[in-house]
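Only a single protein chain was left out; the remaining protein chains are all shown in position.
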Amino acid sequence: MIQYWQENSTRMINLTIQHAQMVLTSLLIALVIATILIAIFLRKKNWLNLLIYIFSLLYSVPSYAFFALLIPVTGLGETSAIIVLAFYSEYVLLRTFITGIRNINTNYLEVAKGVGMTNTQVFTRVQLPLALPAIFSGLQVALASTMAIATIASTISAGGLGDLLFEGLQTGRVVPILWGTILTVALTLICIIILKLLENIMISDWWEVEKTGR
Amino acid sequence: MTNEIIKFNHVKKNFGKNEVIPDITFSINQGEFVTVLGSSGSGKTTTLKMINGLEQPTTGEIVVNGKDLKNTNLVDLRRHIGYVVQSIGLFPHMTIAQNIAITPKLLGWKQEKISSRVGELLEMVGLHNADFAKRYPAQLSGGQQQRVGVARALATNPPIMLFDEPFSALDAITRQKLQVEVKKLHQQLKEKTFFFVTHDINEALYLGDRVMVMNRGKIEQFASAQEVVNHPASEYVKNLIDTVRTNQKLWEGLK
Partner (left out) sequence: MVTQIIQYFQTNSGEYWQEVGQHLFLSFSSLTIALIIALPVGYLGSKNRGVAIFCESFAQILRIIPSLAFLFILIPFIGTGIGPALIALVVLALPPLVVNTILGFNEVPVDLEEVGLSLGMTNGQLLKQISLPLALPFILNGIKLALVEVIASASLATYIGAGGLGQLIMTGLGLYKMQYIVIGGVSVALLSLIAMFIFDLIIKKVRNDDQRNY
């Protein structure tokens, strides 16, 4: 194990960075699109449900097939990988965001209007902050699942930590497979921890109070 | 001549095919404390929500503070009407101070003016301990939360205050204490009009200069508490008053 690290550390670090870039880029794209879609369709319930249904169908397409099917369209490589990963995240994000926003007690919305907020103010000052916990949990789920799926992107020459897994498979050695697994898990955990820190900063104290009651 | 601050003229309200209010007409003078008494489904809350435009009438005319609501910017209107609702009205993600400061902020007040106003209001509702301002609603008791609700509604010194069953979720002792304080508040803040919806007959009779009894979307009687008790205008009002009398007999019997 250690010998393998000494011999290949530069490459392994590069693959890890590549993996992180791939996943984080796709997550960012998915986040921006999700926010735009929700801002546009928030008051059109049927449209939103239809959108979520379409994304749920795409989500259930196995990633290996999804990667393969993009080759004729966008070719081999990282671009195809990022597109596929963004689609998977999109579904998770849309679903959790919408659930978060819909679960807000309608009394709050009525009071918000009652004290004189415009529709936009109700969205930015009440709905969005109250949905933040759900938004963060959605981001975490999307992050963990795309980190894992990204290993399969290695089959369409997009690089990333999947390369180590396939190297082990082809040479019949366990060590690269183990390293690939460990690095993927470690990367996922680090990103989740960063996300948690971000969440703590953004949500401040009220959520803590709400959960514990005091 | 007295100043009519709220006026309903042949107002009708449907929810889909469901006729909630067939036709009501009334007017309220500036500085009055009006309580609206009715059971659930009587249309009392719908009537209240039509005053600040949360619900719009199907037909008919509503004039608030001299303005016909049809041609009024409702968002602007609401910023100048206090609104107190049952228990859950405080936003959980804002501190007490932030909750009270919502409308002043929406109106673009300066930070110093907001802070001094928040302090003043907390004092007015008996939560002057500086500690309260920084807490979150979940850390307060039900009675304290409702005081904050009243303080928030008073923040911009609005000429009209709407109360939608504000005390119905509180225990009997806290409720009575708050009733006394609201009545005192109204006497202090002359010229302010209070419109207070409740299903508690004692609360309605105790607080209101005039009591509006509603049943199935109709006003059964709109008169002083004394008038309502001594000269019930309809069978429904009479039955309502009788329930209190029956209770009184029970008390007498237990003495």
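We just call them A and B in the order they show up, numbering each chain from 1.
In the analysis below, contacts are C-beta pairs under 8 Å (C-beta built on N, C-alpha and C of every residue); 3 or more make two chains touch, one makes a residue touch a chain.
Computed from a prediction, not measured in an experiment: that's the story for all the values here.
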Notebook entry, point to check: What shown chains does the left-out chain touch?
Noted result: A
Check: Thinking of the whole complex, not just what is shown, which of A:83, A:109, A:185 or A:203 touches the missing chain?
Finding: A:185
Item checked: Touching the absent chain when the full complex is considered, from A:1, A:17 or A:169 -> A:169
Check: Which residue from A:71, A:104, A:122 or A:203 sits in contact with the chain not drawn here?
Finding: A:71
Notebook entry, point to check: So that we can see where the missing chain sits, which residues of subunit A does it touch?
Noted result: 57, 60-66, 68-69, 71-72, 144-145, 147-149, 151-152, 155-156, 162, 165, 168-169, 174, 177-178, 180-181, 184-185, 188-189
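By definition in this document, only the chains that are shown with their structure count from here on.
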Check: Between subunit A and subunit B, what is the separation of their C-alpha centroids in Å?
Finding: 46
Notebook entry, point to check: Quick one: in the complex, what on subunit B touches subunit A?
Noted result: 52, 54, 75-80, 83, 85, 88-89, 91-95, 102-103, 106, 136, 138-139, 152
Notebook entry, point to check: Can you list the subunit A residues touching subunit B in their complex?
Noted result: 105, 107-108, 110-118, 121, 126, 129-130, 205-207, 209-210, 213-214
